[in-house]
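Only one protein chain is missing from this complex, and each of the others stays in its spot.
== chain A ==
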Amino acid sequence: MIWLTLAWRNFIRNTRKSYFTLLIIVVGTVACAIGLAYISATFMLVKEGTIRGGVGHLQIASSDWFDGHEESTLEHGLAPELTRRIEKFSDEHPDIKLAMPRIRFQGLISHGDTSLVFIGDAVKAKLERQLSQSFVSTVEGQGLEYLTPEQVYYVVIGSELARLLGVSPGDDITLMAVTVHGGINAVDATVSGISSSGNPDIDKMQLYAPLELAQSLLLTNKVSKFVLFLQEPHAIPDVQAALTADFPQLAVRTWQQLSPFYEQMVALYSRQFIVFGIIIGMVVALTTGNAMLMNLFDRKQELATMSSMGLPEAGIRISYLFESALLGISAGAIGLVLSVAVCELINLASITMPPPPGRSEGYTLMVLFDVGPSLLLWAGVILLCVIAAAFATNRINKLQLVEAING
């Protein structure tokens, strides 16, 4: 007990050096916590962006559709009977919020003398809108979700495609594609709106159309796949298992399987943060170690006195380790409290970041203070302080008692 008393009393008899050490650990903790908050926010945004941006939680389609190549249009599409069964299953399953059929198709879009290649997504826009408020972000005109059920022959096209074609909302275009029977078919449609994904390469080819328009163009009742959006993400494994059991002829993929980019990004950011954390950790460890060495030097007369009295070195060491742990506990706590405040300020400030590579639009910087990783960070700071002190206390048994006793 005396060792803990000694540690506490020495800790609170703070000198300027101790305050400086505390400050460095606080700054290190804040830097790491904000780094973690930024990464957490990025992971969350990318995850939500991926799921709500169209991938959904689960997708169900023919495995050949996921992995293979279609020799003919909708070769691996889902027939109407299968489509109805999937819709019925989705309606009855309590964990499934939305089941959205989609057709992926391609062809030529013409306006006047200009014809260009498009890649189209045919959707039930009103359902898609429930998945994401930002579904097909239109910069001109209006989105497909505002169309009445009778307004089938309307499309939304990418901003670059619209510019190249020279069309604006209200203009007529013609879509041409290869049908499921191998022939060529064409339909006329009206540009309802112009969209922007933020990626010019995508906007150069993107086209959105009502599902009925695509089926009319391709002369089929099939769809490519179903995108499922669940009530809660934790239900993904259960719903996937239930779908696999009910539809063994189909493949059910999770959003992670469909977006390897997310896992790659997590791996990349995590490694970057580990390197960053190691650098900060070394600064904290060296500073703490140095501070504890200075403490040992400053208190060598006290140490030598205790040693001359035959007090066990283990106790003296424990006292130092505990004192260093107290330093880590308090500096970590101050650092985390400050981090929460800084995170709030950053979010309130609505800082606009420049567009990432390959994008044309910037985004608002957001940080997400995550309690779990932050508590781990706190534990790490305490551990570092204790390890640094453990190295410093190796000097105790090298102390020259006679010299140290006299100060």
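By our rule, contacts are C-beta pairs under 8 Å (C-beta built on N, C-alpha and C of every residue); 3 or more make two chains touch, one makes a residue touch a chain; residues count from 1.
What we mean here is this: contacts and distances are computed from a predicted model.
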(message) Given that one chain of this complex has been left out, which of "Acyl-CoA dehydrogenase/oxidase C-terminal domain-containing protein", "ABC transporter ATP-binding protein", "Dihydroxyacetone kinase subunit L" or "Putative tricarboxylic transport membrane protein" is its protein name according to UniProt?
(response) "ABC transporter ATP-binding protein"
(request) Identify the residue among A:Gln130, A:Thr305 or A:Asn347 that touches the chain left out of the display. (result) A:Thr305
(message) Considering the whole complex, not just the chains shown, which residues of chain A touch the missing one?
(response) 1-2, 5-6, 9-10, 13, 301-302, 305-313, 315, 397, 401-402, 405-407
